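Sending over a structure as structure tokens; questions will come in a sec.
A protein chain is absent from this complex, but the other protein chains hold their places.
Chain lettering (A, B and C) follows the sequence in which the chains are written, and residue indices restart at 1 in each chain.
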Amino acid sequence: MTDNSSTEEMIRLLREISGKLDRILIQGSADNESDDGILDVLDVMTLLTLPDHLRTTATALFELGSATADELAERTNKERAVESNYLNQLVRMGHVAKNRKGRKVYFSIGEGLGK
Amino acid sequence: MTDNSSTEEMIRLLREISGKLDRILIQGSADNESDDGILDVLDVMTLLTLPDHLRTTATALFELGSATADELAERTNKERAVESNYLNQLVRMGHVAKNRKGRKVYFSIGEGLGK
Amino acid sequence: MALTIAIHSYKGGSGKTSFAINLASAYASVGKSVCLLDVDLKAPSSFNYLLPEAKHWVNDIFEGRYGVMDVVKDVSKEMGTKGAFYVGYSNPDIVAVRGISSKDRKWQSKALKLLMTAKRDLSNAGIDIVILDTGAGVDFTSVNAIAVADYVISVGRPGASRQRLMEQVIGGVYMPLDKDCYIIENMCHNDNPTDLSGKKFDLPVLASIPCMCDVAVRCDNEVLVLTEPDHAFSKKIYDIMESLDKITS
Partner (left out) sequence: MALTIAIHSYKGGSGKTSFAINLASAYASVGKSVCLLDVDLKAPSSFNYLLPEAKHWVNDIFEGRYGVMDVVKDVSKEMGTKGAFYVGYSNPDIVAVRGISSKDRKWQSKALKLLMTAKRDLSNAGIDIVILDTGAGVDFTSVNAIAVADYVISVGRPGASRQRLMEQVIGGVYMPLDKDCYIIENMCHNDNPTDLSGKKFDLPVLASIPCMCDVAVRCDNEVLVLTEPDHAFSKKIYDIMESLDKITS
């Protein structure tokens, strides 16, 4: 190998290493987003990222504090079954808590917050 | 490529790689941090609430990334013993991490950061 | 229920606060029972010292320390308004201001609930109009207040750069929160080719207030609708109040 070609090889390798580092960096930034507990609080900025139907349900729940699916459906003028489905989606996303009190199931924003 | 310009290109690439390694280290640091709240992160708003002497030490440490008491004292133009005392105060407050590497003790913002 | 109006601006320096205090004063001067709350905890409004002092801060509401009725103060006597005129100030001390930046999403979620409670308490206390002077731009200090409001008034200076910013805020904040919004073009210059009522968003422009040098200076020291109700600026404010009455009735 001549000096010239070894220099070229070194530059090629450095470029390759630099490219690999780029991919590590992009992966690293993605990891950080997933594991820092974003899903357990429903604040207004998170509310804005929800699809329209869930946002309406969540906003009504914010106003009511804590409510059954019936109470919520009355507020939003939707079918009870529809609201119940949306509420359970929000529960699965971690935004809404579900608590049984006697025969009734109450939904509320956040962890045992409510009113 | 002439010798001169290839050397320049290598230096440029090495700087680029070094910068990327910095960012990987900074990103990695978040994963290691314990997730129990207030005292384990030193952000700039918290920095502003520190008393003057500790703020100077903490600011210098932000700039150095990771440093021994000697290195820090050199930066702030204070006695090593004084800086060491301040650093240990910051460690007790939970703002700064302390790690032994061989015979040297390194201080850094957050846990296991360093550059 | 009290009618809650959030006064917002997608960018600082639009005259939002002067507009908010003058609109609130206009309502109070015609006998409405009004509450003006400064919810811009990161940049406490200048009306802090245009009006008499109070014992507590709006910050206390968000911290859950006091209810809104413990925090607000009726200044109708000092300001000479016919209707009750309650005001709540946010704490201008830098330690309080810096602290707001460090609040996490959980705190902000609670803050939204506490603001909804405050709105209900004000209604129960017989307030007709609640005016929220929000933070500028997109921040919890503004978006929480917009979420609580019945109407949003967006105060802005016309200009090409602002038009773009506004498009983003309308599409990404006002619309998803399903709010009735109205635009006030403020500090308008005759030779400015752009206005805020573009084709891209069809929000109604409630009024265009020209840029008046004396207003910029005087609003810092007095409440123009009360000290000079015949001033061109004051007249605009009363006109806006009448338009709002039609819209909301």
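Going forward, a residue touches a chain if its C-beta (ideal position, glycine included) is under 8 Å from a C-beta of that chain, and two chains touch if they have at least 3 such contacts.
None of the values given here were measured: they were computed from a predicted structure.
Colleague: Taking the full complex into account, find the residue in C:K42, C:K73 or C:H231 that is in contact with the omitted chain.
Modeller: Residue touching the absent chain, from the options given: C:K42.
Colleague: From the list C:S102, C:T117, C:S208 or C:S243, pick the residue that touches the absent chain.
Modeller: Once the missing chain is taken into account, the touching residue is C:S102.
Colleague: Could you tell which one of B:V41, B:V82 or B:V105 touches the chain left off the display?
Modeller: B:V41
Colleague: Just the residue numbers, please: which parts of subunit C touch the chain that's not shown?
Modeller: Residue positions of subunit C that touch the missing chain: 11-14, 42-44, 46, 48-49, 92-95, 97-98, 101-102, 104-105, 136-140, 143, 157, 159-162, 164-165, 168-169, 171-173, 187, 189, 191-192, 194, 211, 213-214, 216-217, 220-221.
Colleague: Take the complete complex as the reference. Which residues in subunit B touch the chain that isn't displayed?
Modeller: Contacting residues on subunit B, toward the hidden partner: 15-16, 19-20, 22-24, 26-27, 29-30, 33, 41-48, 52, 55-56, 59, 62-63, 65, 109-110, 113.
Colleague: List every residue of subunit A that touches the chain not included in the displayed model.
Modeller: 22, 25-26, 28-29, 36, 38, 43, 45-46, 48-49
Here is the rule we go by: only the chains that are shown with their structure count from here on.
Colleague: Which whole number of Å gives the spacing of the CA centres of subunit A and subunit B?
Modeller: 32
Colleague: Hey, how far is the Cα centre of subunit B from the one of subunit C, in Å?
Modeller: 43
Colleague: Among the residues of subunit B, which ones contact at least 2 other chains?
Modeller: Residues of subunit B touching two or more partner chains: there are none.
Colleague: Could you say which residues in subunit C touch two or more other chains, in rising order?
Modeller: Nothing qualifies.
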